[in-house]
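Only one protein chain is missing from this complex, and each of the others stays in its spot.
Just so it is clear, A and B label the chains in written order, and each chain counts residues from 1 on its own.
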């Protein structure tokens, strides 16, 4: 078993290369007409800056946000890189298979964005099991989780026809509950004791802020990248921008409210922040997660800010009260608190999209009709008017339920599989909160 | 007073959400014609990559550049995030009010850029008062300063019709002198003693370089984002790029000239840089500040390089000779040296724009006439020819004067207000240089 990791990793990479050789070709291979080629290419290349923003989030953002653990900073960044690099190749193949109707997968910038998304799902789950699994187990979890993720995403988007442009449900809630289910299976009583390595140190907290900030900064790209180009994409950027800003102010406010002995006018900002850093590093991002499902809808900026604020507050409360409960009562040890950062805000996102449709559908529908009448006599080009009212509360609810159920089911199976195949005796100690 | 910070922050965020509900709508709401919609959207989305560059500067750049203080790295990044998140919401509202002529504010990518700019102004002032104020005071300063900033910017751009595309005067000089005025009011004699926390440590200096580099790298986006699309925007990118490069070489040269005992051919680069790190972290950015006001003018690349070099040299001299004088004689303690990084280079930027018009206006005017004649018989589309000669030396001088005067006035009032309302006894100790 000495070379187990090497052999499995080599085997996986060889498999990937062979599958790419058989099933994948360039997006540009199929395009022959010159005009359509030019148009198509421009659309694809327009996505490239958004892709690069997301690429930074996956590899630098997720990587650094997990560096807070004393002595485990480097390994978090390193394993993050490995998982994401394997995940994006496998994600390209699985998603390609599902959407290609038996033809070859034609890869372009849009596939690269979706492949990065599938990697993100595993990285969220990784936050729940960090310190409990070996590299070999992570490779296997990557393969299983992305297959389940792609299946669920396909059902939500193509069968249920639900709307989840920023993937609140299909990535964030899914990734969190998948990881929690795995963590539940791998639970050991020793995790309840506070391990010395659990503590963060001063520098590792600043490193973690690198991750937090790059995730925070580029989140508008994450939520808008696969939106319909034009008006919807634009709206997704605006909504996410304001949701995140409102979230930050609310998190700072509630975080300081919950910490005892808080005489703030006497406090220097330093002492103030030290007690609330886990909230600042994590809960400030909840606004981006929660606004995802309705980011491209006509929800009005103030509604986005409301969602962001609520998600931030719920996330702070989760870190304060729920995570300890999870460890002691539910016997689920959530290393990075992904339930508070991705799980709860993802659920809030799903609920917000239902509410948005309940409240706004009429508006949106009337608006759509009005615009449609206006342009009736003009040439109807490929221009986007506000989205046709195909949204439905029932579909959104079904999407939320399906995502969580699939995630928990998939996670339990993965966890049991891990336990059986690769008993890991020495790695049940690191953790935090 | 125990929950003072929480209550004020919650109150502010609730106010923001209500004001957004009443006064703000999506930019896309008002656009109904399909063709104009498409054109407009493309223009707006073209700005998105520039917006993201600026977003990195505000949240990662400004955040990390202030991490140099021993033990205060995390709080600098954290409070930076809070101020910027509150500031961009408030900036959207105030700027929207001023430019909307009584209608609702229609938010889009351009508003997001301007909102980030208004946050930048407060962050610059924050650099001067870092360690002297409580989080509550920072919230209040954010609200007051952005209101004053937006008013001054409106006067400079819409009333004086001055040109300041990279905001040398309206953001950098304004933010610096506002912060210095506040710092002057909050001065206490204890600040003259060198406090142990004033020292930077090795790692915090590398963290600060993260901030410096991301500011340096994305500065061409900062100076070009609100330029007229096309030729002017292009020129702003080119001018800023070369100004910054020339600035770096000049700063290294003068920095090593000013430090005693400098036998450079015997020195390893390590020893060399340790004595000059505050210059490298700050003065290398002066070129971006100073070229801002004339970045989109036809000033010739060599002129930009000259401005950048001069600004870098002046900034180094400021750190060496002026900052100590400020503390001892003027009783103004400038924690991060914002006067050298933003104040002086901002003034140089204003003066350079006057000089550029004095020297180049004729050229530019002749050129404009020539181009105009050439395209007279063709259809005059929306294409930008080099800017019409509406620049004037007098307007630029008035803009510079107005910005500094408003900043000092606003800063003094803010400082007095702080002193009266929130006496802060324990927070007058941290500082540097």
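Miscellaneous remarks
We adopt the following convention: a contact is a pair of C-beta atoms (placed from the backbone, for glycine too) under 8 Å apart; a residue touches a chain by one contact, two chains touch by 3 or more.
Note that the structure is predicted; figures quoted are calculated from it, not measured.
Of the candidate positions B:223, B:284 or B:353, contact with the hidden chain is made by B:284. Among B:149, B:214 or B:326, the one in contact with the hidden chain is B:214. On the side of chain B, the interface with the absent chain consists of residues 46, 49-50, 53, 202-203, 205-206, 209-210, 213-214, 216-218, 220-221, 230-231, 233-235, 237-238, 241-242, 244-250, 252-254, 256-257, 262-270, 272-274, 277, 280, 284, 298, 300-302, 305-306, 309, 371, 374-375, 378, 381, 383, 385-386, using the contact rule stated above. Counting the whole complex, the residues of chain A in touch with the unshown chain are 1-6, 9-10, 12-13, 16-18, 20-21, 24-29, 32, 34-35, 37-38, 41, 44-45, 48-49, 52, 55-56, 59-60, 63, 67, 71-75, 77-79, 81-82, 85-86, 88-89, 92, 107-109, 112, 131, 133-136, 138, 203, 207, 210, 422, 424-427, 430.
Just so we're on the same page, only the chains that are shown with their structure count from here on.
Centre-to-centre separation of chain A and chain B, using mean CA positions: 33 Å.
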